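For reference, the structure discussed in these notes is given below.
A single protein chain has been removed from this complex, and every other one stays in its place.
Let's look at subunit A:
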Amino acid sequence: MLSFEHLSKTYADGTRALSDINLIVQEGEIVALIGGSGCGKTTLLRLIAGLDRESAGQIRLDGEVLSGPHPAIGIVFQEPRLLPWLSVSDNIAFGLDGLSTAERQARVSHALEKIGLVEHADRWPRDLSGGQQQRVSIARAFVTNPKVLLLDEPFSALDAFTRASLHEHLLSLWEETRPTVVLVTHDVQEAVTLADRAVVMQPKPGRIFDELPLTLARPRDRTGLPFETSVRRVLTALDHSLKAPQAQPQRERDRQAAALWW
């Protein structure tokens, strides 16, 4: 169980990226953080990954307060971030240093099979397409068997077809060990395809606006009516989250206009 308690992050320049985040993510749950740009989604993820320090509050994983990168937490970045001097299989094995050679090989070849890149095992990352590179990056995070997997808009740079196939690869890897997943995205379709719950965030300062359970049965039919309904629900919530701050000045102006009229 991953929990956030009064989590805040203020950057050195005074930007309030996150303000009083309270959230509990159950074990094995897939949560999508969704919201407009600048609402602190990525900051939240970086705090969980231990790449940044929170200004206040804390993050707990199964009761343990997180400070710095944790071995049970894996992350897939927006870019593949593969090490260009390592072959595909060595990239996947990057985090498996403590294991025996046989165990490492077994895990890597299983992962290669899962992402369908067995024949590319010995190639350089530069020889792969963007989608293939991102698959390698996902495999690199999965082979360490993390309890929590963080995904920072990992599919945003890919075309729609590649994205859909990567969703399948991701879910089939997830099925095996069922880690807790926190997915940052700005793509509502993606959130509804993958997540059990959508957490809609609001910018300035970054905070949680609403939570929507997505209880569709898996595998999800992207063309069905329930899927459409869920997408619409999330979109509506997102719309409100973006409009909320402007709504106030709007009413204010109306009142002033009315006062002038009278």
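Throughout what follows, a residue touches a chain if its C-beta (ideal position, glycine included) is under 8 Å from a C-beta of that chain, and two chains touch if they have at least 3 such contacts; residues count from 1.
By definition in this document, contacts and distances are computed from a predicted model.
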Candidate names "Sulfonate transport system permease protein", "NADH-quinone oxidoreductase subunit E", "Fe-S cluster assembly protein SufB" or "Electron transfer flavoprotein subunit beta"; UniProt protein name, chain not shown: "Sulfonate transport system permease protein"
Omitted-chain contact residue, chosen from A:Gly57, A:Gly95 or A:Pro226: A:Gly95
Given A:Pro69, A:Gly116 or A:Gly224, the one touching the chain that is not displayed: A:Pro69
Residue among A:Leu51, A:Ala106 or A:Ala160 touching the omitted chain: A:Leu51
Option touching the unshown chain, where A:Glu5, A:Glu29, A:Glu79 or A:Asp210 are the choices: A:Glu79
Subunit A residues touching the omitted chain (full complex): 49-51, 68-69, 71, 74-75, 77, 79, 81, 83-86, 94-95, 124, 126
